[in-house]
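One chain of protein is taken out of this complex; the other chains stay put.
And now, chain A:
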Amino acid sequence: ELLLSPLPAGGIAATFQFRTRWDAAPGRVSHYRLFPKALGQLVAARGVRELHLALTQGFWRTRIWGQPPLQAPAGAELWVWFQDTVADVDKAWKELSNILSGIFCASLNFIDSTNSVTPTASFKPLGLANGTDHRLLRYAVLPREVVCTENLTPWKKLLPCGSKAGLAVLLKAERLFHSSYHSQAVHIRPICRDASCQAVSWELRQTLTVVFENFSGTQGKKDWSLFKMFSRTITEACPLASQSKIYVDTSVKDKELVEVTPSPTSLHEAIVQGEKRTYAVYDLLSPSLFNTSRSLNVQLKMTWPQDSCYIHYQPAQDRRRPHLLEMLIQLPANSVTKITIQFERALLKWTEYPPDPNHGFYFLPPSGALVPSVIAMKELDMEQSPLFTSL
C-alpha cells in the first residue's frame, strides 16, 4: 500500500507498506516462496521471534506536520524478541546484529553490550506471544547511522517483485534521498494464519516513509503528483501481489480541498488518530485503472474554496477625491486580522496649510460591518426581541 498525506505546511508524506506472509511451521523450514530467505533464516535458525529494525534520516517535525504515521528515532533502531529456546541471548544478539549489518549494509555491527539495553516495561511483543519474558528482549539505537542508497537497495531486494513492478518502482534513490525525512523499516512477527488461529504464519512488514517539501518559495504552489515526487509513474501492479492499493488523504483541512486526478477507484472513510478522514483509493489490481493510460500518475491539487472575497478600491486623486477601500473578508476564528496600507506624504502648496500644521493630519477611521455567518443565525421574532439582540 502507498499512503499519500498532504501535510499542513505544504509538503506531502508518502508511506509505503509491503506485507509478505509466510506460512511456515515453526522449526521446520520447507519452502520460502515469497519470503526472503535471508530473513527467513533469522527466524528459522537464529531463534528470532520478532524483529524490528528501522533506519531513519531526518527529523519528523511534529509541530508543523502533525503526528507521524509510523514513529522512528533518527539513526538505526533495532529491537528483537528472541524465542525462549535461545540459550545465550547476548551471544545471539551480537550475531544477529552482525548478520543484519551484512544484509542491510548498515553499520549495525557496532551494536554490542555498550549500547544495548533490556527494557522491562516499554516494549511488548507485537505479534503472537506466549507470555513475555523480558530477558529475551534486546533494544539498541545507533543515532549516528546515516541512511543512504546502500541501505535502500538490499531493502528493496527483499520485496517479492523487487523494484521492477508494483509500488516499489517509485522507490528511486535520487528522489528519496532529496527529501526532508526518510525512514525505512523491517518488521517480522508471528501472526495468526486465519481467524481460528490454529497455525502461525510469519509476517514481514517493510515500511518506508518519506516527506517531500516544496522549497520554491512561491505561496500557494502546493500541487503534487507521483511524477513530481518520485520522477516515476506506476505502469503495472506487482503480479505476485494479492492486494495493491494507493490511498490519498483527501480530508478537508483548514478549508483546503484536495482534488485528485485521475478519479479514484473508490472512497474510504476511517477514523484515524481521533479524526474522521476520507481517503481516495486506487486499486492497482482492478483492470479499469490502467485501461485509459499505460501509466498511473496520481496528481493532487490543493484548492481553496471560492468563497466571497470582494475588494472594491477607488484610488484618490490629489485635491479631488479621497481613497475608498471596501473589502469583504472572512475572519478566521480566535485570531487577529491586521490590514496595513502604505502611504506617501505629499508636499502641500502654501495655501493648503491648515492652522497648526505641526499637529499632523487626521486619517479617516475605517468603518466595518460584521456579517455573521449563516450557521450561527437563529430565527428571531423581530417584534418581540429586546434591544440588545439587534446590536
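Heads up, the rule we're going with is that a residue touches a chain if its C-beta (ideal position, glycine included) is under 8 Å from a C-beta of that chain, and two chains touch if they have at least 3 such contacts; residues count from 1.
The working rule: contacts and distances are computed from a predicted model.
Chemist: Mind telling me which option in "Phosphatidylinositol glycan anchor biosynthesis class U", "AP-2 complex subunit alpha", "NADPH oxidase 2" or "Pyruvate dehydrogenase phosphatase regulatory subunit, mitochondrial" is what UniProt lists for the chain we can't see?
Modeler: "Phosphatidylinositol glycan anchor biosynthesis class U"
Chemist: Decide which residue listed in A:T114, A:Q317 or A:S367 touches the omitted chain of the complex.
Modeler: Checking the options A:T114, A:Q317 or A:S367, the one contacting the hidden chain is A:Q317.
Chemist: Identify the residue among A:A121, A:A195 or A:L347 that touches the chain left out of the display.
Modeler: A:L347
Chemist: What residues on chain A make contact with the chain left out of this view?
Modeler: Residues touching the hidden chain, for chain A, are 311, 313-319, 323, 342, 344, 346-351.
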